[in-house]
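Accompanying notes for the structure given below.
With one protein chain removed, the remaining protein chains of the complex are shown where they sit.
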Amino acid sequence: MRFRLAMTDTTRAALPYGLIVLLWVVAGAVLPGFAKPGHIRYMIELAAVIGLVGIGQTLVVIGGGIDLSVAATITVAAIVMPLVSFAPDTTGIGAIVLTLAVAGGIGAINGIGIGYLGLPPLIMTLATATTLQGLLVIIAGGSAVTVNNPLLVWLGSARIIGIPVDILVWAAIAALCLAWLHGTRTGATVFALGTNPLASRLSGVAERRVTLMLYAVSGLTAGCAGLLLLAMNGQGYVGIGDPYLLSSIAAVVLGGTSILGGRGTYAGTIAGAILLVTMTALITVVNASAGWRSIILGCLILGMLPLSGRDQNR
Amino acid sequence: MADDRVLLSAAGISKSFFGNPVLRDVSIALAAGRIHALLGENGAGKSTLINILSGALPPNGGTITIAGQTLPALRPATARGFGIAVVQQELSLMPHLSIAENIALGAAPKRFGLIDYGAVKERVTAIARETGITEPLDLPVNKLALGRRQMVEIAKALFRNPKVLILDEPTSSLSAHDVAILVGLIRKLKGQGLAILYISHRLNEILDFCDHVTVLKDGALTADRPLAGMDAQGLVRLMVGRDPNDLFPPFRSSARDELVLALQNFRTAAVSGIDLKLRRGEILGLGGLVGQGQEDFLLGLYGAAEAAADRFEAGDAKAPFRDVMAANRAGLAYVPADRKKEGLLLPHSIDLNLLLPSLARSSARMFRKRDAERALTESLAAQLSIRGDRKRPVQALSGGNQQKVALAKWLPLSPSILLLNDPTRGVDVATKREIYLALQAMAAEGKAVLLLSSDTPELVHLCDRVAVFHKGRIAALLDHAAASEEAIVGAALGVNHGVAA
Partner (left out) sequence: MSLYWAIQWRRNEGLGALFLVLAGFLILYAILFPGILSIGGAGRFVQNWFPMALVAVAQAVIMLTGGIDLSIGAMVGLGSVVAATSMGGAFGIAGGTAATLGMGAAVGAAVGVIVSIGRYPAIIVTLATSFIIGGAALLILPRPGGAIPPELSEFLAGDHPTAVLMLILLILGWKLYQATPLGMGLVAGGDNPIGAYRSGVATRTARIFAYALSGLLTACAGLYVAAQTGSGDPVIGQPFTLAAIAAAVLGGVSFLGGQGTLRGALAGSLLMSVLINVMFFMNLPPVAQYVVQGLIIVITVALPQLKRMLRRIA
């Protein structure tokens, strides 16, 4: 099989946007209420959670790795936040900062194992995920925790000029990510690392430090996503983050980033996240079950594979 | 006794990669009972020709004739079926499988669907005897040294009773003892009527036992004749197209007195006891047989491998570098031997490759300035004559141009010491000369160059001094005047004890 789809990164990222527009137009015409501003706003809010996790996942994947611990980190953030709330902290910002620090810390542990100890990303993040899973049950014991952090409640329900604050938060962090990835020098080295770590190291790229940073950011954004979930749901429980592991990877792959690393952009992941939410909404509307949703998600990823990455060595 | 029956021939073969022509209208005929040498510079197209003859690659034009059939291309399975066996430079052995399994891989006799291990043992033992493999047959191949693995690879080719045997630089990692076994084996196979195609850089080998020679230069055929009456000079002239001395620019020394590097008892995993001083503007060559520690020495200097020293002075640094970034900050740059695997980001643009060390270097400025970057890559490309659209992936360039990119990317950092690992390997003749001139220009600017080269004439013609490595130590440190090919090769083989400079 010698054909290769010669697409640029931009084309590959534009595809899911096209698909979204198509689906929204068709669904809006066929299903009443689908294309109403309220529903669209709701879908994008849901997409914000995937989008936030997707920031870290995109960065890590472009850098040549993968982060299988994001679901656990999301849950950790959701469970831990109420536990670190303390009385003098009236705005609630202290608890949020602490929670994010914990999430970033988990990511940093991944980054140390992968960047400094040379552990394969798959193994390290899988191990972190299972360890956290166990610890979480021991900490939270299976009951749900309700949130009453004022800042978080505000985040979950407020609107500025009609746009929900959580979407604005996503937009702000997304802009930061894009600026960093495509506009800074270190951002460029991430592409190099994902393409050829040895050549990058010999060219002076700070391989270990950048890797640590990528995974720490992944933990951080997963923490943000967890807080957002908490704000939207009002409560957190063990397992709240579970669906987001596959969703984050799906969003990355659907957005045209190659799972093998070295190529791609977060702009595509944004579309991937929205596309996923759109598909879920459509499936819910036609009353399909969890089983079908799962199958379609899997098929979508498989479908994107010819466009993103092949293993050159086989 | 040579017999004129042609077993395998190719006519009018041409092949291009990414638009670069690598072979142009090449024809070759392999006759039974004849040892046919294939000569050519690095990058002349020899490996591509072998790949086409063995079916690993299809040609873009031309035909291949075998067993009376003329075909536009071969496939690996068809070639094997016709009895063509290749021993490549890149070994096709399975590191974790045993010697016996590797030799019989893909061709083991079967009985009731299972591999007939009894028959395998018999035949493998016989072939092992012929190729001098004395290690136990159940030993995993990754426990063998590189030279021994080469012999297993050769045994593997012989296991299939080939009619045509193609050997691509089989002696490059062999000890003298194994070379002798191999030569004896080749002579015996010739007597049995095999057609043998032998690629090597070692002219003395070719003159010793080959019967016929085909010479390739820049992808085209320049000679196809019996070896009778030829000598080494004549061969070189055929390969290079001019007097060998014309390839190199006239020697000039830019070495000044000031030291940029001072080492005392520098040691890494593969070298020890290295005492060396490098002066500003000096080109110091690192010679010796492959694998005597030269590469580990460079990597240790560069901070890419563990190193220790009693005395280490490079720029401001007083101890061996802990990592590459520290070495870069002190003004060191490294161009690896394997540019595809270690030196370049193949799928990325020429621009990005040229910019990488500049982007990686720590600096106060966080954001990229695209205009400044464009201007920089434009000037680098102009400096080293890298032509064409710089947005192309760097893998679309020829080997020579890729090497230029691997070198040019360091210039914006103004390195004071350049560590070059076999910079002209796989590079065409014209580009080689460009690189030599560039090196001399950089030396004149005051940069010091450590030039590791497997090409002895390079060391002879370019270097102020040559350090010849042998078993992890510097066996001889020769001044330009004393660094003749004989002296270097002699020191490399441990024969002479050289003069310290």
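For reference, chains read A and B in written order, and residue numbers begin at 1 within each chain.
Just so it is clear, a residue touches a chain if its C-beta (ideal position, glycine included) is under 8 Å from a C-beta of that chain, and two chains touch if they have at least 3 such contacts.
Quick caveat, the model's predicted, so the values are computed rather than measured.
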item	value
Candidate in contact with the missing chain, chosen from A:40, A:126 or A:171	A:126
Hidden partner chain, touching residue among B:12, B:61, B:95 or B:388	B:95
Selected residue (touches chain absent from view) among B:12, B:72, B:118 or B:249	B:118
Per the touch definition above, residue among A:21, A:97 or A:137 touching the missing chain	A:137
Sites on subunit B contacted by the missing partner chain, in the whole complex	56, 76-77, 80, 88, 91-98, 100-101, 105-108, 110, 113-115, 117-118, 120-121, 136-140, 156, 306
Missing-chain contacts mapped onto subunit A	1, 66, 113, 117-120, 122-124, 126-131, 133-135, 137-138, 246, 249, 253, 259-260, 289-299, 301-302, 305-306, 309-314
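FYI, only the chains that are shown with their structure count from here on.
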item	value
Whole-Å gap between the CA centroids of subunit A and subunit B	45
Touching residues (chain side subunit B, partner subunit A) in the complex	302, 304, 324-325, 328, 334, 336, 341-348, 352, 355-357, 359-363, 365-368, 409
For the subunit A and subunit B complex, residues of the former touching the latter	183-186, 188-189, 191-192, 195-196, 198-206, 262-263
